[in-house]
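Working notes, structure below.
In this view, the complex is presented without one of its protein chains, the others remaining in place.
Order as written gives the chain letters A and B; numbering starts at 1 within each chain.
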Amino acid sequence: MRRLLRHKLFVTGSILVGLVTFGAIFADLLTIADPTRMSVRTRFEPPSLEYIFGTDNFGRSQWARVLYGARLSLMIGLGVVVLNAIFGTLVGALAGYFKSLDNILMRVADAFMAFPVILLAIGITAALGPSSVNAVIALAAVYTPRTARVVRASVLVAREMEYVQAARACGAGDWRIIRRHVMPNCMAPLIVQLTFIFAYAVLSEAVLSFLGLGAQPPTPTWGNIIAEGRQYIREAPWITVIPGLVLAATVLGLNLLGDGLRDVLDPRLKVQQ
Amino acid sequence: MIAYIIRRLLYVIPVLFVVSLISFSLMQLVPGDPAIVIAGTGASPAEVALIREQLGLNEPFHVQLLSWYANLFRGDLGTSLLLGRDVIEVTVERLPVSLSIAFYALVLTLIFGIIMGIIAALRQNSWVDQAVMTVALIGVSLPNFWLALILIVLFAVELGWLPSAGYVDYRVDFVGWLRATTLPAVSLAMLQMGLLARITRSTMLEVLRQDYIRTARAKGLPEHVVVGKHALKNVMIPVVTVIGIIFSVLLSGSVVIETIFSIPGVGSLLGSAILRRDYPVIQGGLLLVATMLLLLNLLIDILYAYFDPRVRYGRD
Partner (left out) sequence: MSGPPLLSVQGLTTTFRVEEGTFDAVQEVSFDLGEGEVLGIVGESGSGKSVTALSILRLIPDPPGQIAGGEIVFRGENLLKASPGRIRQIRGGEIAMIFQEPMTSLNPVFPIGDQIVETIRYHERISRRAARDRAIELLDRVGIASPAQRLNEYPHELSGGMRQRAMIAIALSCNPRLLLADEPTTALDVTIQAQILELLSDLREEFGMAIVLITHDLGVVAQYVDRVIVMYCGRVVEQAPVEELFDAPQHPYTQGLLSSIASLDGDSERLETIPGTVPSPFELPSGCRFRPRCGFSRDACSLADPPLIAAAPGHAAACIRLTGYALPRTDAA
């Protein structure tokens, strides 16, 4: 922990992610404006004291929309991470531990990974129908094979370790060995991987909702705010620029967290700072 | 080397099979009756029936699956519902556009990513290193569609240096192509450039710590040979392996970027197919792109074996 706090980039990342999370959780308290309430009189207000991030083409408060957008983005990211943690670990552990399953599971994973990430996510959401729940499902499906590969690699290393061999020699069952001996070894790379997945998921969700495949208007997401603001980018650049910057800051923060965790938790991968 | 190539080929075949299965399954994911979803609200029962007929949705699952594969082997991926044309035909026709842009973006990524990474590694911990790595980190975090919009405002609208939309065939007017594709290529490349710079830097630092670098210095070789020959070839090994991934991500980004820049490529084709639920195009387009990338990766593996002699000899 001490080493994490000394890691400057990790601290920067925590602050960025912390701010966005704070905004997302306390969105109701930080703004009294309803992110969906339209008002003709307040269209295209530039950022001011009254409207911190300005207003959009329907006169809605951008501050409120970006905050509620943060809530949705982080929830979607978290959903993808949770599903990844469950299924990625399961598939990775099975493939790494049971040699008979390895080949087939990894060929399927390879097939999923043969599709470009966004394209497959788009394909799946397009089939399931556009909504934020489907975006979570699609992104989880796309990233799970990647997480599974990371887990599998650590399991392969762990299962050959001497104390695992010893546990087996003492007659411990497969599940017990996996739970007690193999999984703890996978935690560090898994946590690092999931942090990066969080970053990618937030970024990819924005792409999906920019294309109209995420949560549907009037529910605000960073992606659909940018898509709507696009037409007015010359007259009212703040509509597009601000959510983009918040999105970039969030992804940057998560990337920094991932870097910091990797440097500290997984020194094998350490990149000298 | 030949044996190695055959081994890789044998590995690709089952993956290709699963890839085609995934593409097929997309249609099965559509909740309810896909024909009704495709026809949209307000379609007459006759129209729905027609679509159902066209897509073979009346058949039981296994018949659909078999006919999908039967058609696949004949090189038939179905007909676009919107364009009324063969899916392979429309996709292949637009492929050079997307590939040319992705390739342009790849070249930008490789040149700048590798150079940035090497400079940062050689000046480790200096201000140059920190500046380059900050740029790389920001590049990694920028959403490409947003970057594209900002670049359009800056370079097309305000400065008027480059067109904001459209495409020019490179065989007709190369300079025009370059002008039309620079902003899209830069928007696509930024993220990967940052990633590659970071990979290159850490690999270079790792390689520079190796014993054989000390040997090269002990032999009296000048620093530019030590770095430019002995270190660089070893750095290129992991870099070559990520080229496939980079290209895949670049191509993946083309859906959004081509839509934004109104470029008539596979990306914008898929983009509009998605919005109008033209499932045969979505399925076929995805399958073609994935197949292409698999073959590309196969090529890269072979290239990798060339760079790293250890791989060739059965160490798999």
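By definition in this document, a contact is a pair of C-beta atoms (placed from the backbone, for glycine too) under 8 Å apart; a residue touches a chain by one contact, two chains touch by 3 or more.
These numbers come from a predicted model, not from an experiment.
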Displayed chains in contact with the omitted chain are B
Contact residue for the chain not shown (choose from B:Leu29, B:Ala216 or B:Ala273): B:Ala216
Which residue among B:Ser80, B:Asn144, B:Asn234 or B:Asn297 touches the omitted chain? B:Asn234
By the contact criterion defined above, which parts of chain B meet the unshown chain? Give residue numbers in ascending order. 210-212, 214-222, 225, 230, 233-234, 237, 307-310, 313
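Simple rule for what comes next: only the chains that are shown with their structure count from here on.
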Complex interface listing, chain A residues touching chain B: 107-108, 110-112, 114-120, 122-124, 126-129, 199, 203, 206-207, 210-213, 226, 230, 233-234, 237, 240-241, 244, 247-249, 251-252, 255-256, 271-272
Contacting residues of chain B [partner chain A, same complex]: 14-19, 21-22, 26-27, 29-31, 37, 124, 137-138, 140-146, 149-150, 152-153, 157, 198, 201-202, 205, 248-249, 251-253, 255-256, 259, 270-271, 274-275, 277, 279, 282-283, 286, 289-291, 293-294, 297
